[in-house]
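A single protein chain has been omitted from the complex, and every remaining protein chain is retained in its original position.
Moving on to subunit A:
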Amino acid sequence: MKRREFLTATAAAAVLSQMPIRIAAAQDKVIRFSMPQDFTKVYTFVTAEYSQGQRDYLTLVNLQGGINGHQIVADVSDHGNDLPRAIEAYERAKSEGAVLIDPLSTPVARALVPRALEDKINLITAFSGRSDAADGTAFPYVLPLSPNYWTQAALLIDFFRQKDGDLNGKKICYVHIDTPFGKEPLPILQKLAEQQGFELVTFPYTPPGNDQSAIWPQVRRARPDWVMFWGAGVGQTTALTEAIRNGLDMSRLSSSVWISESDMEVVGAEQCTGVLKVEPCVSGREPELIQEILKEVVEPDKGAGPEDKVGTAYYNYGVMLAAIMVEGVRKAFEKDPDGPISGEWLNAGLRSISDFTAEGLIPATTITPEDHQGGGQGRIAHWDGAKFVPDTDFFSANQDVVWEEVRKYSEEFKKTGK
């Protein structure tokens, strides 16, 4: 190869390597959401259902003409819970002009916090990430938009109190995966135990939790009044199996938002009857929004996944989050119709959402610059053998204890962060 040819080829390669980004950035009337999520490693089917819900809802919005004439483009990719890959996806999203990123992964969300705060890109950490991000004053660009784990634990404890009248002298067992995620609710539970006089017994199991056979006989012997099990993925179904094997009362067994129809089918839908969970939104196909998606997206075969997954718990979480994001876009246009569309612009919208119910799918949610959790509401539902049936209305409980903890850590972050 002659030197000139070589130089020309190098120059061409250098120019070409820059091309895809420039083209993507050139399209206007588009709002970019970046959704690198873990489809392959830890969250697997959780992500598949969640992402399906998100994409179906966004398709619905786009079919109805978008927001203010803007189409919403969702860049879905797989980060496999691997940080270099997630950071690559984040930086790519940033260079493509994405205004929001939703990684749905606790390790990834935690690692992206410093970048998101610096770059002013809205980092959605629904049901993942730092619980103290509920404090919007410390984390302006980190938005959980959903009840955090401290709130979920607090909701369950309050539900137990509603059922038993008084928790004084009762015994509550907390079975959890021995990771930061599993240990997170402990300070809240300890404080509530002190306040309400119940005895808290904790049982950590080693990650990933596919063998918990040593733990559950101890739980049985402790004769608990209520059991909470806190894990993810395979740990949840194993916990259920072991609870059944040890003859625990299923109607006094409860978990966070991370238990779904699929888990029940794995364990045996019949045997799990009675298991309690926290629901951040309505499940099933009844909500108006899900009906609309069925009619306008799924029936004309524009759905993002198999039809039978529509209306599952995680699918509805996806719809819930996408609906809140889009409501944020709507609010942002109300505040500043001419943009320019940026992370800051969307942030103002997201943080001014008030009493949004997504046509009855979620409790009336208000996001403020101080409260990124949206009020911390949820409801308790039980499995009736075929679906989750709500036991309560959406309610909020023990938020004083939760916020005390949130502030404790967010203050520390303010001091040492950045």
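As a working rule, contacts are C-beta pairs under 8 Å (C-beta built on N, C-alpha and C of every residue); 3 or more make two chains touch, one makes a residue touch a chain; residues count from 1.
The rule is short, and it goes like this: contacts and distances are computed from a predicted model.
Novice: Pick from "C-type cytochrome biogenesis protein CcmI", "CoA-substrate-specific enzyme activase, putative", "Branched-chain amino acid ABC transporter permease" or "histidine kinase" the UniProt protein name of the chain that isn't shown here.
Specialist: "Branched-chain amino acid ABC transporter permease"
Novice: Mind listing the subunit A residues that contact the chain we can't see here?
Specialist: 14, 17-18, 20-21, 39-40, 48, 51-52, 76-78, 80, 82-85, 87-88, 90-92, 94-95, 106-107, 110-111, 113-115, 130-132, 178-180, 183-184, 186-187, 304-305, 405, 409, 412-413, 416-418
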